[in-house]
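Here is the structure we will look at.
Complex shown without one protein chain; remaining protein chains in place.
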Amino acid sequence: MSDKKPKRREFLFTASYAVGAVGVGAVVWPLVDQMNPDASVKALASTEVDVSSVKPGNTITVLWRGKPVFIRRRTPEEISEAKSVKMEDLKHPEKDEDRAKNPEWLVMLGVCTHLGCVPLNDKGDYDGWFCPCHGSHYDTSGRIRKGPAPLNMEVPKYEFVNANTIKIG
Amino acid sequence: MSDHEYTPTSKAGKWFNDRLPLLTLANHLTDYPTPKNLNYWWTFGGILTFCLITQIVTGLTLAMHYIAHADMAFESVEHIMRDVNYGWLIRYIHANGASMFFLAVYIHIFRSLFYGSYKSPREIIWIIGIIIYLLMMAAAFMGYVLPWGQMSFWGATVITNLFSAIPLVGEGIVTWLWGGYSVDNPTLTRFFTLHYLIPFLILGLVVLHIWALHVPGNNNPVGIDIKKPSKDTVPFHPYIVIKDGFALLMFMIVFAFFVFYTPNILGHADNYIEANPMVTPAHIVPEWYLLPFYAILRSVPDKLLGVVAMLSAILILAVLPWLDTSKIRSAVFRPLYKQFYWILVADVLILGYMGAMPAEGLYLLIARVATAYYFLHFLVILPVLGFKEKTLPIPLSITESVLGGSANLATAKHKESFDK
Partner (left out) sequence: MKNLIKLLSILAFISIASTHSYSAETAKLLKTDWSFKGLFGKFDRGSLQRGYQVYTEVCAACHSMKYLSYRNLGEKGGPEFSEAEVKAIAASFEVTDGPNADGEMFTRPAKLSDKFVMPYENVKAAQAANGGAYPPDMSVLVKARGGGVDYIYSLLQGYEDAPSEMTLDEGVHYNKYMYGNKIRMSAPLSDDIIEYGDGTKATVEQMSKDVTTFLMWAAEPHLESRHQMGFKAIIYLIILTILVYFSMRKIWSRVESEV
């Protein structure tokens, strides 16, 4: 058997395996991707909320991607309280202006960053929210001040499409 | 199995293998001596394994989105087709995969009929195969109900109603099957459960089927017993693996053509109409692979006897090893049986065609003749042939039959040396 034969045979088998592997990958992908969010779920990825009826000092809760979102129209006192907190006092330092671009409106996921319970409005030692599950206290900017939660309540992507409507997501 | 001598090469492998001899099993499957004269009709076992795995995997992923409730089933299937990522692809693979599965199983069965693979000592392999076939039909029937279209609903109604033919307990059994007074939601949910279960029963039986096969080893086109291993055999890997692989790829090209270009051609348009208990479709027809049995069922004017005839048509296959009295396995050496074999093939095709036609006039007459002939083949022709047929001389070995140019020549040579 000359040297050429084994080389050609090797190439043929390697080529077959390689091409076969491409096929296996092509087959596996749809089977994996079908578990990803489908088109109807992705269509509900953003929600528009009419906030025209929310008075200062009030909070509404809306459902977005299956989770509660707190939309609070803050009073001037709540806003100044939030802005005056020192960064050294925060477990998760975040400036209020980074969390609420329009300081009158606070939009955040109403999910405690400890283990996922829904904190209660207008409760707790910091004039914000209190989570009854394990005692986390959040301030008027939704930042964690006391308790086991590691992070501030998450602020999702949102924008005002007009003066009365917020689009979340 | 005679390969207790195998020892794994690595220490870890040996440790594991001592506790669960999977590596010994793998080695056995790799070296398994297979007749080297197997033709392409023998590749369908491997193809069927591929079909089973395909149906299970696509079925599993469909089940993540399908809703087994009468009010939501049809809609959930549309949701899969429209919204689920690649849902349309997985659904069409599953639906056409069922047809491909049956196409392969019929070729596999008819291979066995031609080459006498059901004969001693392979009777149990054959019988397990019949059970697998029955389970396949049950799974396919119930699977077809799940989209809850007009054919789903009415096919379920007609077939479950058959059980009322059983004397005394018939009506009670039907109500029990339905979980109500007609095919409705309870029927659908239990059919979904059973449809999910049966493929795994089939998987277990396939393991037994292959295990039973590995005792005597494969049959071969000339139907003679061969020594394993020998000059007449090749190790399963790589020879049979690559050949099965090639055949599987050809099969997949045909499969792909259906899935991507004519995905609904084997189905029935009426199943895209949502189930309506108030309106019966003009012609209730099962899927093509059940048509021959449907024809037999409708051939008999009596309800109970029709059911008995249909079931007997399948169960008669189970006793085939004892009905066929011939000592010669392969039809290659049974010229008269060969002719009757092809007539049987034509008969089954005719029955299939009649199953799709309305059961009246000339169609009904032909279906009746074809039904009678079917039973005649198994109950009369086969037993008689075994005694009466003049068979051709069989070769002594596979290599001889291949080298000698013809089976007769090889045997003649042998006879010559014997006579000297």
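Labels for the chains are A and B, by order of writing; each one numbers its residues from 1.
Simple rule for what comes next: a contact is a pair of C-beta atoms (placed from the backbone, for glycine too) under 8 Å apart; a residue touches a chain by one contact, two chains touch by 3 or more.
Here the structure is a predicted model, which is why all the values come from computation and not from measurement.
Participant: Out of B:L22, B:V169, B:A256 or B:V384, which residue would touch the omitted chain in the full complex?
Facilitator: Of all options in B:L22, B:V169, B:A256 or B:V384, contact with the hidden chain holds for B:A256.
Participant: Using the document's definition of touch, tell me which of B:W41, B:W88, B:Y196 or B:F375 contacts the absent chain.
Facilitator: Result: among the candidates, B:W88 touches the missing chain.
Participant: From the listed residues B:G180, B:G204, B:P301 or B:P358, report the one that touches the chain absent from this view.
Facilitator: Counting the whole complex, the residue in contact with the absent chain is B:P358.
Participant: Touching the hidden chain in the full complex, which residues of chain A are there? Just list them.
Facilitator: Residue positions of chain A that touch the missing chain: 9, 12-13, 15-16, 19-20, 22-23, 26, 39-40, 43-44.
Participant: Going by the touch rule given at the top, which residues of chain B touch the chain that is not shown?
Facilitator: 36, 75, 78, 81-82, 88-89, 92, 231, 234, 238-239, 242-243, 245-246, 249-250, 252-253, 256-257, 259-261, 263-264, 269-270, 272-273, 282-283, 339, 342-343, 346, 349-350, 353, 357-358, 362, 366, 399, 402-403
Quick note on the criterion: only the chains that are shown with their structure count from here on.
Participant: Touching chain A in the complex: which residues of chain B?
Facilitator: 57, 61, 64-65, 79, 82-87, 89-90
Participant: Help me check something: in the complex, which residues belonging to chain A touch chain B?
Facilitator: Spelled out, the residues of chain A in touch with chain B are 30-31, 33-36, 38-41.
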